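With one protein chain held back, the other chains of the complex are shown just where they sit.
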Amino acid sequence: MGNIQLSKDPYNIIITGVGGQGNVMASRILANMLVKKGYCVTIGESFGASQRGGSVMSHLRVSRISSWSPQIPKGGADVVIALEPVEAIRVLKDYGNPEVKILSNTRAISPVGVIAGEQDYPSMEEIRKSAKDLSSSAWFIDATDEGLRLGNPILGNIIMLGALSGVGVLPMDREGFKGVISRSIPEDKIDINLKAYVMGEQMVKV
Amino acid sequence: MSYLKDNIEGAQYLLMGNEAIVRGALEAGVKVAAGYPGTPSSEIIESLSKVGKEMDIYVEWSVNEKVAMEVAAAGSFAGLRSLCAMKQNGVNVASDFLLHLAASGTRGGMVLIPCDDPGALSSVNEGESRYFAKLVEIPLLEPGDFQEAKDMTKWAFELSEELRQIVMLRSVTRMSHASGNVEFGKLPASHVHAEFKYDGFILDPMEGIMISAPVGYRHAQQQEKLKKARELFEDCAFNTYNGPDKPELLIITSSACTLYSREAISMLGLKDRVGLLKLGTTWPLPPKLLKKYLSMTDRIMIVEEVLPFLEENVKILAAEMAPEIGVKTFYGKNDGKIPMVGELNPDIVVNALAQTLGIDYKAMPDEYANKAQGVAMAGTPSRELTFCPGCPHRASFWSIHNALELDGRKGFVCGDIGCYTMAILPCGFSSLKTSHSMGSGSGLAGGFGKLGGFGFDQPILSVCGDSTFFHTGIPALVNAVHHESNFTMVILDNSGTAMTGFQPHPGLKVNALGDEAPSIDIAEVCRSMGARVEVRDPFDLEETRKTINQLIEDKQGVKVLILRQICALSPEKKAEKKYDMTIDEKICLGENCGCNRVCTRIFRCPGLVWDKEKEVTRIDEVICTGCGVCADICPAGAIKKSSVLKEVA
Partner (left out) sequence: MSVFGPNELLEDVFQKDLCIGCGACTYLCPYFRSYRGKTAMLFPCTLDQGRCWAYCPKVEVDLDDLSQRFFHRPYDKDPLGFHGSVKISRAGKQVGTGSFQAGGTVSALMSFALNKGYIDAAVLTDKDGILPVPRLVTDPDDVLKCSSSKYTASPTLSALNQAIKEGHSRIGVVATPCQALAIAKMRSNPMSDEDFTDPVGLVVGLFCTWAIDFRAFDAFISKRIDVNKVTKVDIPPPPAEIMEIYTDSGKVEIPLDEIRKLVPNSCSYCIDMSAEFSDISVGVLEGRPDMNTIIVRTKRGQNIVDEAEKEGFLVLDNLPKENLEHLMWAANNKKKRALIKAKEDGLINTSQEDKRSYLRVRPETVEEIIS
C-alpha cells in the first residue's frame, strides 16, 4: 500500500467533524505520513472559537510538486473523511463531485439545535442514501463505537485513518503510521493506536 | 520534545506557518520573545516556550501586547535579537509604544509578528495590521508560503539590524494555521552577552540614549531607514514573478493570496496568459521593481484580503510613473472584482479572473450542485456555536441570566473577548449585550454606572476573563472605583487563557517556560482597590445566583464577583469526570413533565440529548464531562449525579 501513486496532483482530502473530535490530530498524522513518503502536503484548518461545537474541517493537498492553497477549490475534494456523519453531507455541497469517495464515521453528534428540538437530525438511512447518491463510493464505519470498545472514543479517528489506508488511494502503511505517532504520543499508547489503525484497514475490506 | 530545534540541515518537515516562523527565528538566533495569546498567533510564543530553556531563550506570555513589545524591545536595546507576536488587535494595544519605538530605532534585530484574521475566523473583527507599518513608517514583510515564513523571518532579523529599525512580519490565519513542507536550515551556535549601552554620543544609534526625541532629527532618521529599506527591497528574493514576458493580465499579490492566485491561474490554465508578481516586501514598495512589471501589460489585478493596502500603494506608484509606463487599468477592490470583506480563497480569484478575461467557469456540474445543495439544505442541521460540555461559563451565565430576570430592571451584561463572548448566543442565554475589545466590558460598565443622574436605573454587570483582567481589566476597575461608579464586575476565572489554549497569566503559579512564578491574587488586587469582592463556585448555581442578586442591589460603588471554576478543556481537568450522570427514566416525563424540556431546550449542554423516540433526555456518555450542573437544573430530579469514587493514595 505504501507504493500507491496519486491518481491526480494535487490530491485533495477533507477531514471533517465537530470541534473537539480530534480533527486536527488526524490531519496532522496523515500529513506527516505523506511527508515522510516525500510528498509536499499543505493543510488548511480552522481552529479557535470555531472549535466550540461548530463544524471543523481540515483540507489536505498532497502533491509531488509544491505547496498549494490551504483551501481546496469548490468541487475539488477527492476523498472526504467524516468523523461525524452529517458533516460528510455538509461538505459535499461545497467540495463534492461525482467522483469523490467518502469514509464516514457512524456516530452522530447532535448539534445544539437538535438537542433543543428546533432542528431534526437525519436518519442514518437518509445519510447513507445521500452519501451514495453524491459520491463514487461511500464507506460507513462504526469508528467511535469500536474506539469505545478499545477503551477510548478518540481512537475512532485512528480507525478512520486505518480505513483510509485500507481504501487504497494514498501511499499509507502501518510502518509509516507507527513512525509518525511514535514521535507524538506516549510509548504505552502506541500499541493500542496501531491496533485501531489495523482495525480500520480491515473494516473497509469486509 | 519539539522537532523545531532538530539540527538537521536540509530535512523536510511539515510545519504550521506559525512553527515555520518560529524555526526562522531560531535559525536567526532569537534570544527574547514575548507576546499575548490571540488566535491565530498563539503557537508562535507557545512553540518558543517549549524550546526556550534548552536553547537559552527568554520567553514570556506578557500581561498584554504593549508590555510584550516593551519586553522584546529591551532585549533589542541590550543587543539581542528579539521578537514579539500577537494577533492583529494586539498591535492596536501596542501601537502607542510602537510609534515611539519606530522613532527611537532598535539595536539587536527586532521583529514584530502580527497575525491578522481576514474573515474573522476566530476574531470579532477583521482589522488590518499592515496599515500600522505605513502609519509608523517601518518596513513590512509578508511571507507567501510556509518555506518563506521560515526564511523570511530569519531575514527579517538581519534586515532589522541593518536598518536599526523594528520590522513587521505580517501573517494571516491561512498562513499561521495552515501547514506545509519546510526545509530546515542551520541553527546558530548560541552565545551572546546582553548589555545596554548609553555612554556614547547622545544621538548615537548604538551607544546613545533610546528616545524618540529630538523629534525632527529622529523622524528624519526614521525616513532615511525607510528609504534604505526600499532600496534593499528592489533586489529582494522574496519578490518573485512567474509568467510570460507580455501577459494579458498581471496579478500583483502577497501573503496567502499568493497561493490562491497561483491555484486560480492553474485551474483556468492561464499560465501563458497571466503573470503573477508576488511581493514579499509590501511596505515600502520597491518602485523600480514595480515599474519593470507594470510595464509588461496594461491590465493589472491586485489580489489581497480585506482593505486595498497594496492596491492603493501600487496605484500611487503607477500614477507617478504614468508618463513612462502609460495608463493602466486596475482590477481589485475599487471595481469590486475582489471583495473588501472576508477572506479570499482560490474560487474568488478564479471567478475574478474568469470574469475579467471572459472565461466560463463552473466548479461543479449543475446537476450535482443542485442535488448536493438540496440534500444539504434538507438534511444537515446547522451547528450553532456553544460552550463546551462542562464549561463553567454555561453555569455562570445561567445564574447571571436568572439573577437579572428575577431582578426585573432590564439589567444587562457588558462583555469582551474570550470564550464568554459567545454569551451573546443562546448558549449563554443571550445575556451579553455589548462586546468590543479586551477589557472593554468593564470600561463600558463603569461608564453606564455613572448615568444614574440621568435616570438610568438598569443593573449593570461586566464579565471579564482572568487573563483579560490582567490584560486591560485592571485599569477599567481602577477607574470605576475611583469614580464611584456603580456596577458589578464578574471575573470568570477559569484558571488560564482558555480560549487560546491555556497559556499562563500572572494569576497562575507558572510562567511560559514552565517555571514556578509568583502568582497575583485577583481577589486581593480588587480588594486593595476598595471594591467589594465575593468569590463563588459557578457550579453552585443557587449560591451564585443569590450573590449576583445581592450585588446588583448593592448600590454602593463597584462590586467584584469572582466565579472560579477550571475550564472543562484544561489539561488538569480533561477527561476527569467528577460525577457519573444518569437519567432516571421513570422520573423524566419529557414533554409531559411541564418543565418543557428545560435541560435540552434551554440549558442545552451538548452532553444532554433529547431522545425523540423514548421521549426522555439521555446523557451522551462520550460528550458529558460529569460536571453535575444539569442535575440541579432538572426540576423533577430526574438527572442523577453520583460521585466518581477515586482511590486515595
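For clarity, chains are labelled A and B in written order, and residue numbers in each chain start from 1.
FYI, a residue touches a chain if its C-beta (ideal position, glycine included) is under 8 Å from a C-beta of that chain, and two chains touch if they have at least 3 such contacts.
Remember, it's a predicted structure, so these values are computed and weren't measured experimentally.
Student: Among the chains present, which touch the one that was left out?
Tutor: B
Student: Hey, which of B:Glu158, B:Asp204, B:Glu405 or B:Asp515 is the one touching the hidden chain?
Tutor: B:Glu405
Student: So which of B:Gly216, B:Gly358 or B:Gly594 would be touching the chain we can't see?
Tutor: B:Gly594
Student: May I ask which residue of B:Ser437, B:Asn549 or B:Thr582 touches the chain that does not appear here?
Tutor: B:Asn549
Student: If the hidden chain were put back, which residues of chain B would touch it?
Tutor: Against the missing chain, chain B presents residues 401-402, 405-408, 429, 549, 594-596, 598, 601-602, 633, 635.
Definition applied: only the chains that are shown with their structure count from here on.
Student: Based only on mean CA positions, could you tell me how far chain A sits from chain B in angstrom?
Tutor: Whole-Å distance between the two chain centres: 27.
Student: Can you list the residues on chain B that touch chain A in the complex?
Tutor: 1, 3, 12-14, 39-40, 121-122, 145-147, 173-174, 177-181, 256, 259-260, 262-263, 267, 345-347, 350, 363-365, 368-369, 371-373, 375-376, 378-388, 419, 421-422, 426-427, 499-500, 597, 600-602, 604, 606, 608-610, 620, 622-623
Student: Can you name the residues of chain A that touch chain B in the complex?
Tutor: 18, 20, 28, 31-32, 35, 40-50, 52-55, 67-76, 86-87, 89-90, 92-93, 96-98, 107, 109-117, 119-122, 126-127, 130, 133-134, 144, 148, 153, 183
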